[in-house]
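All protein chains but one are shown at their positions in the complex.
Moving on to chain A:
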Amino acid sequence: MAGRTQIPTKNSALIAMIADEDTVTGFLLAGVGNVDLRRKTNYLIVDSKTTVKAIEDAFKEFTAREDIAVVLISQYIASMIRFLVDSYNKPVPAILEIPSKDHPYDPAHDSVLSRVRYLFSAESVASGRR
């Protein structure tokens, strides 16, 4: 999968964020905030009023943009759009699920680890033994 897809070389690429207010504020303090001429930002602050559709649209937009290298998404927000996150398989931008203040990181829900868990499942071991 990784070998066949073209990997674009990017300089000065951005990091996109879909997270709660404190997480986004913190990373903006670290200098990753970007607002382009169309007033489009590289972040979405998710609160209680943010709809799942808005999160989905932001995820689709950030993963389609060519100037974004990494998309950071709080794991609990990723769980709201789990189907979309799990079905994403491009190498760039990389999707990283991060913990949030109220929801610690759970490896069981990480989409990357779910993908590779197959190697440790009973089915894969049994098929290897046949």
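Quick note on the criterion: a contact is a pair of C-beta atoms (placed from the backbone, for glycine too) under 8 Å apart; a residue touches a chain by one contact, two chains touch by 3 or more; residues count from 1.
Heads up, the rule we're going with is that contacts and distances are computed from a predicted model.
For the chain that does not appear here, its UniProt entry gives the protein name "Vacuolar ATPase assembly protein VMA22", which is one of "Small ribosomal subunit protein uS9m", "L-serine ammonia-lyase", "Ubiquitin carboxyl-terminal hydrolase" or "Vacuolar ATPase assembly protein VMA22".
Where chain A meets the missing chain, the touching residues are 1-4, 7-15, 21-37, 39, 41-42, 45, 69-70, 72, 91-92, 94, 96, 98-99, 101, 104-105, 107, 112-113, 115-116, 119, 124, 127-128, 130.
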